[in-house]
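Only one protein chain is missing; all other protein chains are in place.
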Amino acid sequence: MNRFSIVLGLASTLGTLLVGQDTPDRVTVPFRDAAKARTLVVVVVNGGMTIRGYDGKDAIIEANSRGGPSRGRLRLPSAPPGMHRIDNQNSGLDISEKDNVVTVNGGIMHSVDLLIQVPIQTSLKLKTLNGGHLTVENISGEIEAENTNGAVTITNVSGSVLANSMNGRVTVSLDRVTPDKSMSFSTMNGIIDVTLPADVKARLKMKTDNGEIYLDDGFDVKLDASSRAPVVSDRRSSGGRYRVRLDRTTYGDINGGGPEMQFTTYNGSILIHKK
Amino acid sequence: MTCEEAKTLLSEYWSQTLDETRELAFDAHLAGCETCRAETERLGVLWKSLALLPVEEPSANLRGRFYETLGAFRQGLESAPRRSLREKIVSFWPRQPAWQMAVSFALLVLGVGVGYEIRPEKQEQPEVAQLRGEVSNMRQLVALSLMQQQSAGERLRGVGWAYQVEPSDTEVLSALLKAVNQDSSVNVRLAAADALHAFGASPGMRKAILEAIPKQSAPLVQIALIDLLVDLKKKEATPDLRALAADQAVHAGVRQRATWAVEKLQ
Partner (left out) sequence: MNGTDNALMAQVGAGEVAKLAVLFERHHGALFRYFVSMNRNREWSEDLVQDVFFRMLRYRTSYDSKQSFTAWMYQIARNTNVDHAHKRRGEVVGIEEFTERRPEPASSAPGPEESAVRVQDLALLKRALDRLPSDKKEILILSRFQEMKYEDIAVVLGCEAGTVKVRVYRAMRALEEIYFTLAGEKAS
């Protein structure tokens, strides 16, 4: 286990030779075992993140403070003569690596935007809480992304995705899908916009209260007979009842069906495109 | 490094399993050897393309057949000790003909008696029932073990398996409730809340759902739990739902849903 903290703006010694700090706000952390599966775990309390796959072996972490005096590169004011600053761990990022899992925690005191580059084949567990975007590009692996107050945008990825946003839009574009994996996309108030490869096989479970469901014409989707029943049935004229069907879930098989793929939104619509 | 040596490292270079020292040596060789560099590049493109080939999926049949086989096998295992008992009787078999006759007669009497005692009405039925029991045990096992996995995707699959166990399965039910309350992934919690529908008749369900709602950080899951109360027609939950609707600390969408649920349950 190699665990250390960095404080942005300080070219401090990081206590381990494995880690290189290229610039004050850029840190390189290698995954120990190139042969084993890699995982990146990121939690940002205030701020956002972009995770991008690249043709390399290490995790390259860059941090940009928001609205600081010099945007793009954070420099803390130097200490007055004769004094030195005691660095508070909370003011920076906390980065650690264990068993091929790189963990980054940040944005606790200051709002921060992270750009993290990892090898394409890396699994991700990402969480942001306040006011940030969450973007993932060019990754192949299992992706778990949750954003409380912003959008989740995952494009040009392969593997499987679990994505959730409370108030934002969830946009996911999968180039290839790992067979046998269940997936789930959910948002309270946003739109779910998912693009799937043409040959994807899945059992769709789509639930929206106030939105619509749009399916790409190019997809071979067989909706369950029960799903096609009208949501509102008015039989008052014939002495029957007026009822709204409670279950707003629509089921269907895409390309003959497969593992379950769940879409849940309350106020948004669901769009499923063909790649 | 010679070209021959470089070739032995190629496969590891593609699979990214070279350690740093060897990779540096390999890179150094490539820098000076145009032939090897070109070959590494060409074959590397093919190597990457191989991962893009379409993947074949087995039919759903395969899973069903496996569970039947496993069930039958376990049944066979359980009857195995009986067989070894028979072997013991064989080893007990006396060598003297006179004794053999006596023992045979004794066994015959015993056999008739036992046969009369346990003669089944229909011979296949208990076996079929047992096999079915085995299969459902295994589904339970798969559901439970997947729900304990590190990967949220696997846990989601485990929740999917919960639909295939008996609605009376308390172990799977408590695993689902645990997932609703504690799972780190909103999507897994949401799926687990949905899966609780199948266990609606279980005692203590209303209480469990009402306890789960305030623990939730995700309004989406809270709403799913409120919907569950409505679906299961848990009228007795009305006072709690009213209180929820009046609680200013609760997300507006959730309060709205609780108000709607109170009307619905009237």
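In this document, chain identifiers A and B correspond to the written order of the chains, with residue numbering beginning at 1 in each.
The definition used in the following text is that a contact is a pair of C-beta atoms (placed from the backbone, for glycine too) under 8 Å apart; a residue touches a chain by one contact, two chains touch by 3 or more.
Note that the structure is a prediction, hence the values are computed from the model and not measured.
Considering B:S145, B:S168, B:S184 or B:S217, the position touching the chain not shown turns out to be B:S145 (whole complex).
Contact with the chain not shown here comes from a single listed residue; of A:S65, A:Q117 or A:S158, that residue is A:S158.
From the set B:T8, B:S168 or B:S217, the residue in touch with the chain omitted from the display is B:T8, counting the whole complex. One of B:T21, B:S49 or B:Q248 touches the chain omitted from the figure, and that residue is B:S49. Hidden from this view is one chain, which touches chain A at 35, 53, 55, 120, 138-140, 156-158, 175-176, 179-180, 197-199, 275. Residues touching the missing chain, restricted to chain B, are 7-12, 15, 17, 42-59, 61-63, 65-67, 69-70, 73-74, 77, 134, 137-138, 141-142, 145-146, 148-149 (touch as defined at the top).
One rule holds for everything that comes next: only the chains that are shown with their structure count from here on.
Averaged Cα coordinates give chain A a centre that lies 26 Å from the centre of chain B. For chain A in complex with chain B, the touching residues are 34-35, 57, 119, 123, 125, 142, 144, 146, 160, 162-164, 166, 176, 179-189, 199, 201, 246-247, 258-260, 262, 264, 266-267.
Interface residues of chain B facing chain A in the complex, by the touch rule stated above, are 15-19, 52, 54-55, 57, 151-153, 156-157, 160, 185-188, 190-191, 218-220, 223-224, 227, 230-231, 253, 264.
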